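For this depiction, one protein chain was excluded, whereas all remaining protein chains were kept in their positions.
Moving on, here comes chain A:
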Amino acid sequence: MSNIVADEGLSFFVILVWLGLNAFLFVHFYMAFLTDRWFYTRVLLGDALSWARAPAACLNFNCMLILLPVCRNLLSFLRGSLQCCSRTAARQLDRNLTFHKLVAYMIAFHTAVHIVAHLFNFEWFMGAQLDRNSSNLAFVLSEIGNGDNASFLNPIRTNETNPTIVMFTTIAGLTGVVITLALILIITSSMEVIRRSYFEVFWYTHHLFVIFFIGLVFHGFGRIVRGQTTVSLLKHNPLQCSEYFESWGQNGTFCPEPAFAGNPPMTWKWVVGPMILYVCERLVRFYRSQQKVVITKVVMHPSKTLELQMKMKGFKMEVGQYVFMQCPRVSMLEWHPFTLTSAPEEDHFSVHIRIVGDWTEALYKACGGDKNDTQDAWELPKMLIDGPFGTASEDVFGYEVVMLVGAGIGVTPFASILKSVWYKHIQHNQNVFTKKIYFYWLCPETQAFEWFADLLQSLEKQMNDKDMADFLSYNIYLTRWKENEAAHFRVHHEAEHDPITGLKQKTLYGKPNWDNEFSTIGAKHPNTKVGVFLCGPTQLAKALGKQCRSHSEDGVKFIFNKENF
């Protein structure tokens, strides 16, 4: 239990504070509309007024928050500064996308409550105009302000209309429809199914948030929510005067007609700060992407993996970071994230891209992948790079013992780490805090091994030469195989080098028995903090998280870090 607290405690706390603030704002603004100033408004609308204004306040709060987790550069900067104080706090920033989604769900929820309350409001405002009976307080209130068109209470000024028309002819109504539509389109295109398979639809539709925020700021400009003015309250006390509504303002009475005015728009005060921050973020991204990037090498690897080696002036990276790449020749608007597979010690940086969709396919063709002859350097496309951005893998060298688990293409951040390990130990002979690395690669097909196998082969050889064969212990698991391949394995089982990878360390078949692995490692390294890093599917994350918690006892602590896009 205490391990869950250690792993997730800070997250729970942040969520609790956020929910608490939402609840507080809701209740506070609900009550704020129960005062005398809103007495007559409530005669027309009842509690629906408060039910509309309370979620509006929460919407202001959440719309302010939603831009912050996606300011990548700001977060990287914060992460770097927090790293020295508290690794736990820095790790919280890895969960930015989760928080972004939570805030989005809250916005959707409050929007729903706000709209339903306003449906009632419109209906009752309309009803007050339709029931044209002078002995009806609601109608009398609606008639106020007919002369100067400024001190009115009921925003619906005539009975020859209907709520739908009113909605489309008021600023609040029109902006409301537009931003709700934008929100719905953003949400439907952000469903996991669409996001994972058709990234471009998700990415382009998400930019409707610009329309959302513009509409949101203008939503309150019509000042459609009206309460009694302070001046009028001094002369006309609603609690005393309301029952004499048939004789307001007449000679000899002490109740003049009440006057009403709308609240000034408040939303811009909430969102202007984050909007400016986000604009700065985009400017930083744009500036960084304008630096000239040169492709120095293009390698086509067997299992439809394209490797691009590039150089950029002033590019600095840490292990396991990722960059966003744009290729104007392929698409002027799309940026796609890729993990860096090179080590910081190298003179270039590289990415390994799996060719799975439109953009990657087009990139492959632009880099001359389908041509047989060599390309000249000037024929290669121009690339824009934004980043690098930090992720959990940066923390690897802070642990004495490390378990790295990569599933399929998820091994890419670890390629960077292993290369960096090689450079640090072999070439520079630096003293590294990390003393032992356990590496697990789960892969469904044999061909996916090639480019990584080369790296492991050279590492293996170097480690043997330097008598450091114990430093890195790697296990490659082939999770699927075909019948004819199995026959080949059978025959060559006893060969010195593995028939698939050519490595001395044999390939294992099936999935690892995590219980065994964790127990063994725990037994070998008592009283140490073992960092467990995963880049892979959610199922595996759950399994490993559980293993970390159940095996963290008697001094050894397994700390779990998951990374995903």
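Definition applied: contacts are C-beta pairs under 8 Å (C-beta built on N, C-alpha and C of every residue); 3 or more make two chains touch, one makes a residue touch a chain; residues count from 1.
One rule holds for everything that comes next: contacts and distances are computed from a predicted model.
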Per UniProt, and picking from "SWI/SNF complex subunit SWI3B", "ResB-like domain-containing protein", "Cytochrome b-245 light chain" or "ER membrane protein complex subunit 6", the hidden chain is "Cytochrome b-245 light chain"
One chain is left out of this view; which of A:T98, A:T188, A:N464 or A:S550 touches it in the full complex? A:T188
Residue touching the undisplayed chain, where the options are A:T158, A:S197 or A:S458: A:S197
Among A:L45, A:L75, A:M126 or A:C548, which residue is in touch with the absent chain? A:M126
Missing-chain contact, candidates A:N464, A:N513 or A:S550, resolves to A:N513
Taking the full complex into account, what residues of chain A touch the chain not shown? 112, 115-116, 119-120, 122-123, 126-127, 162-164, 167, 177, 180-181, 184-185, 187-189, 191, 193-194, 197-198, 200-201, 357-358, 481, 486, 489-495, 506, 509-513
